[in-house]
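To start, the structure under review is shown below, and the notes come after it.
One protein chain omitted, others in place.
Note that the chains take the letters A, B and C in the order they are written out, and that residue 1 is the start of every chain.
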């Protein structure tokens, strides 16, 4: 049934296919017109068909999971997606790059340029610091050309994607005071992964709301690194993540003092220009604000904003699906660029409503 | 971005595009390789772009809703999907058929062969009873050839789809006592449509379970009509629908006394044979039972069963997405057959998990 | 703040206080006018204040969990609630009874009269079979006097409570054919306890429906034992439990063939008479069916029914909160009887809506 809009098929593999980013990668890749998935690795599920691990894939993927073996992956695949836990990607990613494979890493292991940030925020020393400078931060809306040429792409975290996309136009144009940025994000539970633990046990999280990781969430340095790059000077934010009872979706609310008065309409014009050639970012019309349900299961990022003359602040709201544009969809978008394909190949799907 | 696997594009329209079956039809049709959507009608939203009514469609559909005008539809479209309330389809459907349009009606208006069933179960007299005999019940797993040739297809209800698919193999082979069939279905809330009312108000339905329509649900005659056809004699069931706090999904549990002892394995073999050429029905392996999440947003129907030697009964469980295989996906499947396309065109999507 | 309607305060303890039935017991007991909680045991949380384990209890309970020591419990408490895993209660319960403590066991360990049922349904040999004959099945609506006099009460499971209460009047009066009973129950997730596992991981169970334990659920023998007692002859049922995405609540739908035609009104009269002196059972008026939300957090059981002349069957629907009337509330109700208190003491709370 796979429609073929592309003549050449790329051989890709997924390392760590048994988590939520793994199944989400497969969801996109089995429908991708220019991809053949050649291998899946998973340690705890080794030797099990992936369709037993994820019964939604029955009839769509016949592969059986194998233990991770970088040499074997390098023989079979041109591109490898790493959907591994933090720290595990560091070694495997380095080895695959060395063997000539082009790597898309969904962990944090290659996102930060400063090796010193790893012990500070993640609690481990980076063992391949040289790769940090060549790895490209995989946010296509900012780094499209670099991604296309990259051997190693560090796909951004879910919170950073929604925060950076929400803030970039303001910082690029110097429209807000960088000392005043407050970011509150709300996430669905799937962002915490598939490992059963008390905080993601159904009866604990259902019908509840909480903040967590206050002042120390690991996505903070990644957000600040990219925003500083865009602003051209150091940017520090207060980032507070929250958990709400839904499976998918991130809504990010950004508040900052405007450097000078701007109407909502003026600011929206700035956003529309900034994202003109970026098909996955939809800047909403004045009076509209995003809802995560409108981008559910899609690779889209919806952005709306309000300028508040009374307080002199702007409030920007962005919405993504944390597993799609916040992880696996974005990884496929990066892959498309690396493979010379249309950025939208296999990803041009509307939000699935309701 | 639309991959083109088909050389001819069919012009289709949707009447009643502003409900949940409307937006779900659009979700499938905008990605369909052989379709061009040429018109959308909606009374309350007339003259509004559909992307304002359903912001998830921003950037994917540019059409503006117009008031329903059968003559205009007939000029523009070869196929019209009717996603109208019950009773409204009766007149429009008849008019469109007369004008030579091929019609897929998602309401109940053409599902029942017996005109007398309408006053009894729906409370109105049917005004086009002649069409009832020519309309084809749009369950492709039972009526594939008739659908392919039909001018008017009555797409089944969501409960009937999951019930009939779950029961057919047993009845076709005479494996259960037809006097003993008990059907309990659980549905997500989207089946009740988009009109705001107290029973579907969030705080009323969230964290609650209930049965409703006991002994009088309107899907009962449709279920019995089709089952009787398969069994070759009158079948009467006790059908009890339930509402649970989720948006999409129907799980149907069918219990019946076996006419003679059968193992689970034997029965599964019967099911696998029965559905061998039916790509959207997945018969699970022994020991597995379906979960609606594994078919979410897909056109699939998963079926599992257990033979209970202790009580002499078989318990069959089927799972569908009520808006996809239970409505709009099934309508597109019928359309594919009518248009001479592969049954799976635009629909071959795995369940979206998690 | 505790209002004192009773002059004598009973000293009670909870063994296994760190699970959901434990915290639910505490919720009722801290507001009970005639109770002082003197000890809490929990192995994994030993030496932690219970208000750290369950922060909702901050300011209400000052006790610290201790490891289970039957001798110590027997010195401190007159009544001990056992909220332990199956099999663990067997030994502790026997020891406490021997030491003269009156025991309310919330596990299955003393529910079945037939010792042979344990290896068959639970997979272990019972080590205190003599106690099985003296233990009283703690369903006050059936066994009020025996409970009042009991030294050891086996508090029923959640599914059995809703099933037995829903069926008893029909069986007691011989109104249905006992060969035709089909029971489908839907439960919230808290019934699976607090231990994090994949099937109760939020993203797996949210927005999904499934059946499980088909033809082999452990509550089946308990249901059949009690129903057989009421009917005066062996009753066998097909019981199928389902899981739905909500924290609390069980809805049970019972379908059976009527032995002779009865109207809905006639049957409701039978139910009202049967439950006349049973304050926690509310028989609904004709035309009304229960919703779990109407009994949420309460010890109530709502029951409604419909007689279907067309099929000759009756459909009964009952609703409880699985942790309250389905476990801890019922245990407190039993305790009230054992302690010579009003059955409603500390429990006379309406459903908390919405």
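Just so it is clear, contacts are C-beta pairs under 8 Å (C-beta built on N, C-alpha and C of every residue); 3 or more make two chains touch, one makes a residue touch a chain.
Fair warning: this is a prediction, and the values are worked out from it, not measured in the lab.
Student: In the complete assembly, which of C:231, C:295, C:315 or C:332 touches the absent chain?
Tutor: Answer from the full complex: C:295 touches the omitted chain.
Student: So one chain is hidden, and I want to know which residue out of A:62, A:145 or A:207 touches that hidden chain in the complete assembly.
Tutor: If we include the chain that is not displayed, A:207 is the one touching it.
Student: With the full complex in mind, choose from B:131, B:246, B:268 or B:300 the residue touching the hidden chain.
Tutor: Checking each option in B:131, B:246, B:268 or B:300, the one touching the absent chain turns out to be B:246.
Student: Contacts of chain B with the missing chain: which residues?
Tutor: That gives, for chain B, the contact residues 20, 188-190, 194, 196-198, 200-207, 245-247.
Student: Residues of chain C in contact with the chain that isn't shown?
Tutor: Residues touching the hidden chain, for chain C, are 1-5, 20, 23, 26-27, 30-31, 33, 54-60, 190, 194, 207, 247-248, 279, 282, 284, 288, 291, 293-298, 300, 302, 342, 344-345, 348-354.
Student: In the complete complex, which positions of chain A touch the hidden chain?
Tutor: Chain A touches the missing chain through residues 180, 182, 184, 186, 188, 203-204, 206-212, 214-215, 236-238, 240, 242, 244-251, 253, 255, 289-293, 296, 306-308, 310-311, 313, 315, 317, 319, 354.
Just so it is clear, only the chains that are shown with their structure count from here on.
Student: How is the touch graph of the chains shaped: line, ring, star, complete or other?
Tutor: complete
Student: Centre to centre, by mean C-alpha position, how many angstrom separate chain A and chain C?
Tutor: Whole-Å distance between the two chain centres: 46.
Student: How many angstrom between the C-alpha centroids of chain C and chain B?
Tutor: 39
Student: Approximately how many whole Å separate the CA-defined centres of chain A and chain B?
Tutor: Chain centres of chain A and chain B, defined by C-alpha means, are spaced 35 Å apart.
Student: Among all residues of chain B, which ones touch two or more of the remaining chains?
Tutor: Correct list: 207, 247-248, 291, 293, 296, 354.
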